[in-house]
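Removed from the display is one protein chain of the complex; every other protein chain stays in position.
Moving on, here comes subunit A:
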Amino acid sequence: MLLIHCPYCDETLPELEFAYAGQAHVVRAADPSSQTDEEWRDFLFIRDNVKGVHAERWQHVHGCGRFFNALRHTVSDKFLTTYKAGEPRPVLDDTERSA
């Protein structure tokens, strides 16, 4: 069982209260009709698939209901930090990056 810190409730809670919601910081174009087919394909389907630190969206669905973002290491599955939606992706130091 993963323990996840909700930045809105400020509590660390079991993963059963949360739902995963894909990669974070995927931004829809401001003017959708200006997008080419390739740009739409990248926006809709192409994701990072990094080995290392990955930014994810999560929702505290059985709690405050809010979406927030998390930095998670895809090798260890560890949550490195969580932050509110709309905040920039935090910069981690080297010790956290290798967690």
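Convention: a contact is a pair of C-beta atoms (placed from the backbone, for glycine too) under 8 Å apart; a residue touches a chain by one contact, two chains touch by 3 or more; residues count from 1.
In this text, contacts and distances are computed from a predicted model.
The complex appears with one chain absent; UniProt names that chain "Sarcosine oxidase subunit gamma" among the candidates "Cysteine desulfurase", "Sarcosine oxidase subunit gamma", "Type-4 uracil-DNA glycosylase" or "NADH-quinone oxidoreductase subunit J".
Contact between subunit A and the unshown chain involves residues 1, 8-11, 13-14, 16-17, 61-66.
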